[in-house]
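Take this structure first; my questions come after.
With one protein chain removed, the remaining protein chains of the complex are shown where they sit.
Let's turn to chain A:
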Amino acid sequence: MRQNIPLRLHVPEPSGRPGHATDFSYLRLAAAGAARKPPVDTSAIDTTDMAYTLVRVLDDDGNATGPWAQAIAPELLRKGLQSMIKTRIFDARMLIAQRQKKMSFYMQSLGEEAIGTAQVMALSKGDMCFPSYRQQNLLIAQDVPLFDMMCQLFSNDRDRLKGRQLPVMYSVRDAGFFSISGNLATQFVQAVGWAMASAIKGDTKIASAWIGDGATAAADFQTALTFAHVYQAPVILNVINNQWAISSFQALAGGESTTFAARGVGSGIASLRVDGNDFLAVYAASQWAVERARGNLGPTLIEWVTYRAGPHSTSDDPSKYRPADDWARFPLGDPIDRLKRHLIGIGAWSEEEQHSTQKAYEAEVIAAQKQAESHGTLATGQTSSVASMFEDVYKDMPWHLRRQRQQLGV
């Protein structure tokens, strides 16, 4: 009779923990220029190889190489670099403001600045992004006033959301930025619905959906893929794999021995896996996906391989679950440094410009902050009227909310 061995539960673990280094060999990297560029009308199944490799354009010396390298106007790249620098300075400053209790909460996007910045530059006015909470670069790259963003963060009397939302849960319809929800993954399927609506109306607009590696485990992720595939919705399904969901390594979201891009292929969606810290690759892959969606060629899923360089949020201390020097060892580096090196290499940027740009944005952020603070912060309690708390629950205020407002005496 056959001897049965005791079964064992497999619980994935990251290789690196506080005090010992991460082994990044799990990342399935490829050299810059190595991955092919499929035609935009490719079938999903023909992108299987693309889901297990890595599209990269910039090599270690900052040179653009391979089939995804394309002529991009230096002005666009300069604008991209400037937006990334601005995002990072904004984040750093807002982190301090949170520590000063001017707001209750903040989330940086340190290390992930390239992805949203490059994609939004590949999209057109009227397209709609369905972001998660770490895509502030979508707003900053479109020059949404920092003042408006800060007023939301401070929940002050100029907060367009009237103090109803946690900081960073922006909503900016005019910038094609859908209202952020605290509930993970919900926006992914909503983006597909928005894209379906555009198709139903015979419009030319497309949707861009955003989700993190951890949230791909939520049901709405798979639902979004199914609906996008079934209805061939004009949507770009962006998975930002920054390796971490708070303290959980991406293997715990189902990334062990596979990729998130592979989920797309499995659902019948053309998929790419791209270096998320390579601005040129992000722009080229986004353009490819935009062309597919805009051309009625269907949805595209893109896994952006990057690293969450900062804490998950101001309520998080990553030193409790991962090595302190992890980002310095991450093989894909820093998106700002890499684009900067490329631009200097082609003679479109300089250290002096880098320095002066940083100074200029620091001044701009400080000025915007001063202006925003003059309308109050959470600490000063200078908020929108308490009576506004009862508005917008419904289009018209029902009797019970009018009554409750009266009970509050406002």
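The criterion applied here is as follows: a contact is a pair of C-beta atoms (placed from the backbone, for glycine too) under 8 Å apart; a residue touches a chain by one contact, two chains touch by 3 or more; residues count from 1.
In the analysis below, contacts and distances are computed from a predicted model.
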Q.
Not counting the visible chains, the remaining one has a UniProt entry; which protein name from "3-methyl-2-oxobutanoate dehydrogenase (2-methylpropanoyl-transferring)", "Energy-coupling factor transporter transmembrane protein EcfT", "Na(+)/H(+) antiporter subunit C" or "Gliding motility protein" does it give?
A. "3-methyl-2-oxobutanoate dehydrogenase (2-methylpropanoyl-transferring)"
(Q) Going by the contact rule already stated, which one of A:223, A:247 or A:313 would touch the omitted chain in the full complex? (A) A:223
Q | Residue of A:90, A:154, A:194 or A:244 touching the missing chain in the full complex | A | A:194
(Q) Considering the complete complex, identify which of A:32, A:169, A:237 or A:378 is in touch with the unshown chain. (A) A:169
(Q) What does the interface between chain A and the hidden chain look like in terms of residue numbers? (A) 128, 130, 160-162, 164-165, 169, 171-173, 178-179, 181-183, 186, 189-201, 207, 219-220, 223-224, 226-227, 230, 392-395, 398-400
